[in-house]
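Excluded from the complex is one protein chain; the other protein chains are retained at their positions.
Order of writing sets the labels: A, B and C. Residues in every chain begin at 1.
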Amino acid sequence: MIITLRNGAAKKDADAVIKKIKSLGYAPHVSRGVDKTIIGMIGERAEKHREAFEAMDVVDHISEIEKPYKLASREFKKENTVIKIDGVEIGANKIVIIAGPCALEKKDIVVEIAHLIKACGAKGIRGGAFKPRTSPYAFQGLGETGLKLLVEAKKATGLITVTEVMNVNQIDAVVKYADIIQIGARNIQNYDLLKAVGKTRKPALLKRGMATTVKELLLSAEYIMSGGNHKVILCERGIRTFEDATRFTLDLNAVPVLKKLSHLPVFVDPSHGIGIREHVGSMAKAAVAAGADGLLIEVHPKPEEALSDGPQSLLPEQFEKLMLEIKLVAKAVGRQI
Amino acid sequence: MIITLRNGAAKKDADAVIKKIKSLGYAPHVSRGVDKTIIGMIGERAEKHREAFEAMDVVDHISEIEKPYKLASREFKKENTVIKIDGVEIGANKIVIIAGPCALEKKDIVVEIAHLIKACGAKGIRGGAFKPRTSPYAFQGLGETGLKLLVEAKKATGLITVTEVMNVNQIDAVVKYADIIQIGARNIQNYDLLKAVGKTRKPALLKRGMATTVKELLLSAEYIMSGGNHKVILCERGIRTFEDATRFTLDLNAVPVLKKLSHLPVFVDPSHGIGIREHVGSMAKAAVAAGADGLLIEVHPKPEEALSDGPQSLLPEQFEKLMLEIKLVAKAVGRQI
Amino acid sequence: MIITLRNGAAKKDADAVIKKIKSLGYAPHVSRGVDKTIIGMIGERAEKHREAFEAMDVVDHISEIEKPYKLASREFKKENTVIKIDGVEIGANKIVIIAGPCALEKKDIVVEIAHLIKACGAKGIRGGAFKPRTSPYAFQGLGETGLKLLVEAKKATGLITVTEVMNVNQIDAVVKYADIIQIGARNIQNYDLLKAVGKTRKPALLKRGMATTVKELLLSAEYIMSGGNHKVILCERGIRTFEDATRFTLDLNAVPVLKKLSHLPVFVDPSHGIGIREHVGSMAKAAVAAGADGLLIEVHPKPEEALSDGPQSLLPEQFEKLMLEIKLVAKAVGRQI
Partner (left out) sequence: MIITLRNGAAKKDADAVIKKIKSLGYAPHVSRGVDKTIIGMIGERAEKHREAFEAMDVVDHISEIEKPYKLASREFKKENTVIKIDGVEIGANKIVIIAGPCALEKKDIVVEIAHLIKACGAKGIRGGAFKPRTSPYAFQGLGETGLKLLVEAKKATGLITVTEVMNVNQIDAVVKYADIIQIGARNIQNYDLLKAVGKTRKPALLKRGMATTVKELLLSAEYIMSGGNHKVILCERGIRTFEDATRFTLDLNAVPVLKKLSHLPVFVDPSHGIGIREHVGSMAKAAVAAGADGLLIEVHPKPEEALSDGPQSLLPEQFEKLMLEIKLVAKAVGRQI
């Protein structure tokens, strides 16, 4: 990192900074201008000492040079990470579509949706048994009963399964019943949950929070990876901005940026991101064109009866049509479904 | 609009609201619940009285029902607006690519770029003679001399031309020399400028500001249109959010939303939006997949010598490759270039 | 809530909405304009059916009329909630200052700080034993050992104690050792944690997340309160915006807004909010002037040795001076410390 001292800093104050750098085992690189003195402190993990220097009065500000994450970075691993689950490859040339209802509600409907999305080309089914809801009075999910519906859907179709975990005590159940553990946007900085998922060896789908920077998303991935679980899928799902014409602002800029900075697969969830049924398709196609490795799409045969997220769920016939369109866009960017 | 009164509002206060609605020539629709009273005031331009009601103490809040813009709305005009300039149709099936340098600098370079982008399939050239720069010490543009370079480029290639106007006194010159008047993001609510452009009959390319909602963008278009100039092209170019990994957050969600709300053509400027050369291509393809009618792309043969926006300008060979890719994506979504 | 139908909605589609409202046990209030039909659905908890209506194609949009939270609202309880702990009243006329280090590190320092802040007029000490850190490589807190340091500080000074809980399994320990359970900004929508805290009878200090609206903050309070624990303290600590001159944007607007909407005490944390030591004092005074019931302030005798948040911690002499200034501002707005 680069430490810029206050204008006209006294020599003894500059020396205190230099001494501290040396005491931490780094070599200082000092550049003195007429008014400004800047001191480079370059090397492995220099950034972890950032706050100690910022707390010194002589320091004006600090610029980071090294990235604060390592295992998640493209520098650490050049080739794309490919995660294989029951013959499905995530992060390879084929774009993986995972679809399904927001919440797992009734067995018949879940299995019906599974057959339907499989027939359209989806490779996985998603659905929540533990539901994070803004209001305590909203439907909170079926819990373990819901997880078993997912197992039924897999038995019937062979689709791989994704479901969300909300606290450390649910991890065992989710590991037992599902193929991919989802960490929701609201838990992106629930570090104890990230650490606990890091101790499992299940693939984790990590959704960017609504106020999470790309750097912080990669640091949250690093939490999981530093526990030994390197099977992390990053997922853009919309950030919070001033714009209220859409539910969130799906940030597709994050797709090429994440693919550049990291070797991990990058998914996009257009359903939550834009939150308006009739526009989900446009954003799904745009996500593929931007370079996404996969999509999460909400599908429900009777959205007005869904207990959660009905307004953004596609009808089966809409999903079928969209999958045909996505195939064309995927082909246009040199990929397949 | 719907006027919600404060909980437990006295009857005489509610009556004052009802009386005011009637005095303005509207019919009130009153719904009384146990605690809540809500009063509908429906009809042409009801929203323009919004503040007068909000200023009454008995009013808790107001919800808008009608859209505050009219001429720009899809309700006003169902079919897409198509703007024709020298044989180029903007807003029709063919996607229109307009490329060029950020600022107009030297004649040789401008004409060279014009030939080059035309060969790749671009239909227009862009470049600024009047430059809005954050710092007063940065290059401010060549003024009328710059406009003449644009004319040279058109003479040499037949490309249509776009350039920015920054104040009302520059409008005559821009109308004289260019085919499309650009109103930049920083002037999106410079209402006197919008009104003055509304009095011309030149097509106007209106760039969304960095804190402009979709509704406000359409209201700014309405300013131009209410002056009689209906040839407005809307352009998404990135909004300001907390994310600092990209220059702005290009908001592609705005594309399907604007196409739904308005009949006007919608362009996207991925160069300013993401602001990082190596990611411009991904966002350009995503914009086309999302339904954009056209793109603005910065191209410069020697970006490190450009006096403005070098970091986001594509090199000629990058632009050439991108145009081939864009053609494939356009075809995938049923369009052409 | 108010349901606005799409322009020119067919009568049978409108009737389907009306029928659905009746089937849920509410009385519909229908207002028909020339193009627009709006339908009021007023009554207890109408909002919980919002998504079911939004999912209907005939519905254009829905406006909320009732507040989605109840127990936390000023309508539910008119007088201010006052929480009493060991003789300290939170939410009454006296403004309560709680200070201390970001993280609990060494016994000597914690007890030293406790004596020091008490002498200046603070009523409580804060410090983290479980630390949420953006990077997995940063100091993660001392755990239960840290909690015991807090107990020592209380024994030595009588100050009440506040500490953060990060997951459901830490609640028992925190309930045992501390007087107030803090829920951090990153866990504001960790609903399982909120529910678990709702089952205890310990006062909870709930920090607004960096992308949490005022409405969502109150809904998170509602999660705790609906479990039976009505002792909730709301705390503004900075939201995330585009501005990068400060660490976060401390949103003091939330103070009068929350005091109006809710009967719960409202605290402000200027240290995390602005994140720059030399400006903490200005924001602390502003918070008191805006109507805050209490403040959380970071104090550390040797900030450059602190393992967390050194750059924003006040030095003891700065805190002492600030307390004198705060007393004057408190008096100016009719309150005491």
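Side notes on the structure shown:
Methods note: a contact is a pair of C-beta atoms (placed from the backbone, for glycine too) under 8 Å apart; a residue touches a chain by one contact, two chains touch by 3 or more.
The structure presented is a predicted model; accordingly, all values stated were derived computationally and were not measured.
For the chain left out of this panel, the touching residue among C:S73, C:Q170, C:T241 or C:S313 is C:T241. One of C:A27, C:A119 or C:L328 touches the chain omitted from the figure, and that residue is C:L328. Residues of chain A in touch with the missing chain: 2, 4, 7, 29, 31, 33-36, 38, 40, 42-43, 63, 65-66, 75, 240-242, 244. Interface with the hidden chain, as seen from chain B, comprises residues 45, 47-48, 51-56, 68-69, 130, 132-138, 166-169, 186-187, 189-193, 195, 209-211, 216, 219, 222-223, 226, 239-240, 277, 303-306, 308-311, 313.
Along chain C, the points of touch with the absent chain fall at residues 211, 213-215, 239, 241-246, 249-257, 260, 273-274, 276, 278-279, 282-283, 285-291, 325, 328-329, 331-333.
By definition in this document, only the chains that are shown with their structure count from here on.
Chain centre most remote from that of chain A: B (centre = mean of CA atoms).
Per-chain CA centroids place chain A at a distance of 31 Å from chain B. A separation of 38 Å divides the Cα centre of chain B from that of chain C. The set of chain B residues that touch two or more partner chains comprises 241-242, 244.
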